[in-house]
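A single protein chain has been omitted; all remaining protein chains appear in their positions.
By letter and in written order, the chains are A and B; residue numbering begins at 1 in each of them.
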Amino acid sequence: MSAAAVHSPPNYLRAEQGIKSWLLTTDHKRIAWLYIAAITAFFFVGGFAAMLMRLELLTPQGDLVASDTYNKLFSMHGIIMVWFFLIPSIPTTLGNFLIPFMIGAKDLAFPKLNLASWYIFMLGGIVTLWAMLAGGVDTGWTFYTPFSSLYSTTNVIWAATGILISGFSSILTGLNFIVTVHTMRAPGMTWFRLPLFVWSHYTTSLILVLATPVLAITLALVAVERIFGVGFFDPKLGGDPVLFQHLFWFYSHPAVYIMILPGMGVVSELVATFSRRAVFGYTFVAFASVAIGVLGFLVWGHHMFVAGQSVYSALVFSVLSYAVAVPSAIKVFNWTATMFRGSVSWDTPMLYAIGFIGLFTGGGLTGLFLAALGVDVHVTETYFVVAHFHYIMVGGTVMAYLGGIHYWWPKMTGKMYPEGLARLSALIVFIGFNLTFFPQYLVGYWGMPRRYHVYPPEFQVLNVMSSAGASILGIGYLMPLFYLIWAAKYGRAATANPWPATGLEWKTPSPPSTHNFEETPIVLHDAYDFEALRPIIEEEHSHR
Amino acid sequence: MSTSSPLALRFQFATEEQQRWVASVGMWVFLATEVMMFGGLFTTYAVYHMYYGHAFATGSNMMEISLGAINTAVLLTSSLTMALAVFASRVNSKMAIVFVIATMVFGALFLGIKFYEYYSHWEEGQVPGFNFRYSGPEAMHVELFFLFYFVMTGLHAVHMLVGMGLLTTLLVRLRIGTVGPGYDTPVDITGLYWHFVDIVWVFLFPLFYLVGRHMK
Partner (left out) sequence: MPRTYILNYLALLFLTALTTAVSFLDMGPFNTVAAIGIAGAKALLIAFFFMHLVDSPALVRVVAIGALIWFSILMSLTLGDYVTRGWLPIPGK
């Protein structure tokens, strides 16, 4: 129990009260909460679209919604989930909250810019939601030309504008993280003493900063073409629609690494803490993060194998796509090796971490199937691809996000969540997830196209399984929404270091004070120094 | 000193030197994002130049080369005065103000010439999507060239306008004393931004004004 409460400053939640103190805050911890609220809301909006899609797909006929409406549903689902949930998810919530702690700083380099990022994000979200509600957009989240630029009659410009605006939010967050990690580490906090969470977020920030501007200009060019009736992708002027795809995927492939790398960072922390061991091969994992970030920029053409690019170009992208799998595999091996001979405990965050490792690996392996040119021609644009990326983004990122939220919940709120209920939810999520998405590999391989709401009757059984799984998954997601909010108010009070874990954030009270540290810490050990924790571990065990 | 005064040390920094360094790194990272944004446009230009070099040459020969060259010189001069403003702001606010005003004058001159050029193109029926009426060989590719011209120089002009806004803010802050010797960071980073916008123009000039001059 935190005995110092009487003499220490009020924690960051209590320090100032009232709505203005939240909406005008520059405290990275409060801004993290602003983002948590926003992305949770967007997650359920995107999830609602998914629910309607899965309801429609219960039957082979298109009987719930018209084809045009279905197009708008999957577009809305993709746009909201990619740009308004997955890309911001871990970095703007856990990243914002934890990075200053993990490096020993009192805030990010640019706190006001951090708040501006949130407002820009919200503006982008509102514009995009407006586009969805005022008629929707039917181009898919990929906005391929010439449909998006010339033929679609839906709110393409509004949607593109909303996404472009949110892109600026991403860029500013990435910029903030990069500058912070380079310039504000505490004395003794060398690069190789940083928690792997920071390495992942640093790499993610590099991608945010280098890739997102290309998305911005590409969407702007589509808008120009729609507004002025002439464009760069219009064959009437000699333009090439495939060029749009080059520019779009130059961003959107690295974007998937923006989505997964922070999750990997979370998993590194969880696996270390719940194996009571330093992550095996720390240096390899750190460099693997950077390698994923760099190589991730060199593979975008694998989304365009059947689009019309030259065969030589396709060959190069295929080879590079195999290469990018290697650092991901290194991480999986190292996490597994960390658990081997570790003292593993099965708390909820660890359940999510292990779920991540298994599901990410499965999804990653199917990525290799897709990187093979011959196989890709057969399964591209089918549900095989849909299953692949959902294994990574939902089985990977969302699991890591939930694991991280549970793990740091005591630090962020000062309260413990109910462990039994949480483990049950994790199990429900795992079961629901696999029931939803594994059948999609099968129907895809057997030929069911993606983005269609009508399919041959022989695929119905698997589609029904998938929709049933989706309902279970939905329950699994709703449960934490309720018990975490309940726990924030009524949960058992948490100690400063309940797990216990290494890392500077666990040396502060739960919840921490506004300026994080009374005095700047001086760092003398490596990142996962469990030896030094031994006395605390023993004390925790005597209390449990 | 109140904590809102920019001369004060913000709580998240250990020293003023760190604060200055952080601002500089931040601006450079921001400029990297701008490189990528303009980079998308330059890449698109490169692809179509490869295919339609002849039409691009035709289009380029319809530009007024003297205006382009003069504008290049004007912008380079504004970069000189900006660099001098940054130098002066470390020691003398009044000189810094003089050079910032000079930079703004040359910036405004650049924009004036640019808008005059846009107006002439309008008069000549060279604006795609509005009144493009060139009907020579490969007219559609020439129209593509002009589309590039308006989008790329237009985006550049937008950046110039933002720069003029930043310079105006600097002028006010130098005048009232919240920026000056002792806290010259805003002048420094505005300078970085202004020079970057100049670098973009340095590439736009040959790509739009000098293609195919030898074919005339």
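Keep in mind that, in the parts below, a residue touches a chain if its C-beta (ideal position, glycine included) is under 8 Å from a C-beta of that chain, and two chains touch if they have at least 3 such contacts.
Being a predicted model, the structure only gives us computed values, none of them experimental.
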Shown chains touched by the chain that is not drawn here:
A, B
Using the touch definition from the top, which of B:40, B:163 or B:186 touches the missing chain?
B:40
From the list A:174, A:195 or A:301, pick the residue that touches the absent chain.
A:301
Contacts of chain A with the absent chain, listed as residue ranges:
182, 210, 214, 242-243, 246-247, 250, 297-298, 300-301, 308-313, 316-317
Hey, which chain B residues sit against the chain that's not shown?
21, 24-25, 28-29, 31-32, 35-36, 39-40, 42-43, 46-47, 50-51, 65, 69, 72-73, 76-77, 79-80, 82-84, 87, 191-192, 195-196, 198-199, 202-203, 205-207, 210-211, 213-216
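Simple rule for what comes next: only the chains that are shown with their structure count from here on.
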Within the complex, which stretch of chain B touches chain A?
11-14, 18, 21-22, 25-26, 29-30, 32-34, 36-41, 43-44, 47-48, 51-52, 128-130, 132, 140-141, 143-144, 147-148, 151
Complex contact set, residues of chain A against chain B:
100, 105-111, 171, 175, 178-179, 182-184, 209-214, 216-218, 221, 224, 228-232, 236-240, 243, 247, 250, 515, 520
